[in-house]
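The complex is shown incomplete by one protein chain, all other protein chains being positioned as in the whole.
We just call them A and B in the order they show up, numbering each chain from 1.
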Amino acid sequence: MKIVVVVNAVPAERVSVTAGKLDFGEAAMLGPASRAALYLALAVSDEVTVLATGELAAAEDALREALAYGAQRAILIAASDQRGATDYAARADAVKGALEQVESDLIICAAGSYALARGSFAPTGALLAGMLGRAYIGGVESLVQAGDLEVTAREGDELLTYAVPAGTQVVLGVSNPAPAAHELPWFGGILNAYHGGEVERQAVAGEGKLTLSQIGPAPRRDGRELLTDPAAESVAVLVESLRTRSLI
Amino acid sequence: MDDFWKSDDWSMSDEPNASSGGSVLVVVSAGQLAAAKSLLGAAQSIAPYLGANVVAALLGGDDAAADELLKVGATQVWLVDVATSGLLDDAAAALAALAQQGSVAVILFASGERGDSLAGQVAGRLGAGLVVGAQSLSVDYGSQQVQAVQPIYAGAGLATWQANGKPAIFTLRPDIATPSLNRPATGKVARFDYAATGELLKVVRREHSPLQQEMLRAKVIVAGGYGAGAAGFAALKELAATLGGVVGASKSAVAAGWATREQQIGMLGQTVRPDLYIAVGISGTPEHLMGIAEGATIVAINSDPRAPIFQLADYAIVGDAATVLPALTARLKKLYASD
Partner (left out) sequence: MDFTLSKEHQMLKRSLREFVESELAPVARDTDLHERQTEANLGKMARAGMFGLPFPQKYGGAGMGELGYCLMMEETARVDSSTTTILGAHIGIGAMTIYLDGTEEQKQKYLVPAARGELLAAFALTEPGAGSDAAGIRTNAVRKGDEYILNGSKIWITNGPTAGVITVFAVTDRTLGARGGVTAFLVEPSFEGFSVGKLYDKMGIRGSGTAEIVMQDCRVPKANVLGKVGLGFITAMKTLDGGRLGLGAGSLGGAEAALEACVAYAKRKFVCDRGQLTPLAYQQYVQWVVADISADVYALRQMVYHCAHMADSGQKFSQESAIVKMFGSEVGARAIERVQQVMGQDGVMVGGNIERGMRDERISRIFEGTNEIQRTVIAGEIFKKVGLKV
């Protein structure tokens, strides 16, 4: 089964007081949801292609990491510079363009996002499903090949398992990084990913329907009071206010 | 009064009463009527400038629910029956068909996992632009295009997007707009009949599996960071118990051994959605903050007045956890005792 995994790169951990940039560089790595999506794919298939969009340097490292984990092919789609914010429809359009060259029975998208508001999800997979006219299953937590492909997704307090018959093409969204403990790549794969592994580049521009008119840091929240009085008074004010808002 | 809003002083239409700007479509699910009020409020704030009217699509609801929507500002409600199989349904296809039938300029959804993915599918089908998690909408005077302000990088930045065409799709944080005022229901309710094409996937297994960590369901979370220290963690466990909340931790606190990996909140941990989040001794790096969903009220207790978390917190107490936490716990116990 040929699987395409659409991943996100996140900036690598900030450096420690001792190491500086020497050891960690400016690299990026696969985000937690991307890694979970990749594991799901690798567990059921050995024909896995990984696709990423973004600024070249950062996304390439994430793709090499994907190769190190065991993906067979890595494709980097050059993205137009959005100055830090993402037009997801354009990105999905670019992915769709790239997918025309790549055979896929199943598409898995990482839906976590470092770059959006807190607690939000990247809608790349949903957009792609809409564009391709396929069903979209979000919140996927596991994947089992047993005759039909069994996809288990979470909806609130329930886990629903769908049977996807062979030949039906769906798009899966993974947003929950597996709560299971961290699995390392085989380190030999890291060496192979950098010596011999190839990251293909495609210049596919997505058509965007949005223009970024402004981007900047969020305004400072001024005008609130910092409660610096002795503990007893600050606490009294806080409790009073939370009570009024029915939060406690 | 209604006529004033429907008049087209800005358009070139021959019919002064027609809404030549099309419509602003608000999508609401049957279980989400509370969010509908603020979505309709946002719709009403932009519709006049577009020369559009406000309509709503109600997924899986009944006439009574539709009436509620009419009362809060929809001039028309479409009842959309969707065939469903677990969490998969025809909603995206139905909504796309509905949008193509009338001339819809803007579609609004409530932001959340369900709303964002539904909005994404509809945007994909219509080839529309999409902004997820917008916090405010406006209309640019010159181009008459809708603008949305979107928080990015866990709230550290703001991006302003302008739609380039019609339709444009936005998902909004439900608490952003002022809900519209109630008014007598004068609009129409109609059914939108949609013929499903293709079969939905079969659900072969349905398992009741509440989220393993109560933290993911908790409404109140008390989280400790490196600044809390081992002693601080003991105190905040007591605070959490008093509030009926759950204990969380930052990555540094887990590394120091005061909390388990399951309690870690942030980029490499859980994303939580409480109503109240008390951060004790947490400096507030983006990697941690991105684990707290929008909509939470954040109380920060930290001894460093320049900690970044104070930029985000709704309440800020500058002080040592060792003094503040016991005082807070004692005060709460007194409050609950007198209830």
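Convention: a residue touches a chain if its C-beta (ideal position, glycine included) is under 8 Å from a C-beta of that chain, and two chains touch if they have at least 3 such contacts.
Computed from a prediction, not measured in an experiment: that's the story for all the values here.
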Options B:G155, B:G227 or B:P274, residue touching the unrepresented chain: B:G227
Sole residue of A:A74, A:A193, A:L212 or A:L238 that reaches the chain not shown, by the stated touch rule: A:A193
Touching residues on chain B - with respect to the absent chain: 226-227, 229, 251-252, 254-257, 260-261, 268, 281, 303, 320
Where the unshown chain meets chain A, residue by residue: 12-13, 16-19, 21-25, 27, 29, 61, 64-65, 68, 181-188, 190-195
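Throughout what follows, only the chains that are shown with their structure count from here on.
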Contacting residues of chain B [partner chain A, same complex]: 85-88, 92, 96, 111, 113-114, 116-133, 135, 147, 150-165, 168, 173, 200-213, 220, 243, 261-262, 267-268, 271, 273, 275-276, 289-295, 297, 299, 305, 310-312, 314-319, 323-324, 327-328, 331-332, 335
For the chain A and chain B complex, residues of the former touching the latter: 10, 31-32, 84-85, 87-89, 92, 111, 114-133, 135-139, 150, 152-155, 157-164, 168, 170, 173, 175, 177, 179, 181, 208-221, 224-228, 231-232, 234-236, 238-239, 241-243, 245, 247-248
